[in-house]
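Removed: one protein chain of the complex. Kept in place: all other protein chains.
Entry: chain A
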Amino acid sequence: MTTIAPARTTSLLEVSGVSVTFDGFRAINNLSFAIGPQELRAVIGPNGAGKTTFMDIVTGKTRPDEGTVVFGEVPRSLLRMSEAQIARAGVGRKFQRPTVFEDQSVSENLMLALKAARTPWRVLFWRETAKDRVRVAELAAQVGLADHLSRKAGELSHGQKQWLEIAMLLAQEPRLLLVDEPAAGMSFLEREQTTALLVELAKTRAVVVVEHDMEFIRRLNCKVTVLHEGSVLAEGSLDHVTKNPQVIEVYLGR
């Protein structure tokens, strides 16, 4: 077992030495994080630990004051790219609150997300093919929305919207998936399904899950990164980090 992995060649995303300050408050403090191309990772931490800011930095919503964020086999810096460029490079993001386009039908939502050219000119002349329709039907079936394709997304239940958003993420075919509290507002059965889906997805891509629910994380059965005050406090298996006295002190002990 090697303690220092040759990160450049094995990791899909590598965040190193990143810091962000908002009005004097250090939201992220010298944070370093790496994930492999087929890996499932849970990120936990108390409120204000910087979990959401971390995702904002990776997806280009927030620019860090210092540090580097590198993505892909041929490493490209994400810091100079716009949100849309980062998304096209293969970073998908699932928000805590389901955000789908409520005024549009389930199939329109999926068509929008389907991996295809994104520039205005190409989209203007884009016409759906039989293949696209089949793909949309497949995706809808995968998340149990096959019978709701022509319904407006706004008419769906909260859980169905969550599933629709997940299907939209799958349609994007991202190589790195950032998932913010997927279990929030889900029933026990839906949580089971979500766990299975995330584990399945991580076989072909990198998945980062931010979650509060320890039971949920235990079922994911993956490496855990604990954030505290904007930097990594501990990293390893769930059993490993829950034994860490510092982690118990700041997070679990409360």
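Here is the rule we use: a contact is a pair of C-beta atoms (placed from the backbone, for glycine too) under 8 Å apart; a residue touches a chain by one contact, two chains touch by 3 or more; residues count from 1.
To be clear about the criterion, contacts and distances are computed from a predicted model.
Hidden from the displayed complex is a chain whose UniProt protein name, among "Sarcosine oxidase subunit delta", "Amino acid/amide ABC transporter membrane protein 2 (HAAT family)", "phenylalanine--tRNA ligase" or "Probable glycine dehydrogenase (decarboxylating) subunit 1", is "Amino acid/amide ABC transporter membrane protein 2 (HAAT family)".
Touch with the chain that is not drawn comes from one residue among A:Ser16, A:Asn29, A:Gln104 or A:Gln142, which is A:Gln104. Touch with the chain omitted from the figure is made, among A:Lys51, A:Arg93 or A:Arg205, by A:Arg93.
Among the residues A:Arg151, A:Arg191 or A:Arg218, only A:Arg151 touches the chain that is left out of the figure.
Considering the complete assembly, chain A touches the hidden chain via residues 59, 61, 82-85, 87-88, 92-93, 95, 99, 101-105, 108, 111-113, 118-121, 123-124, 126-128, 150-152, 168, 172.
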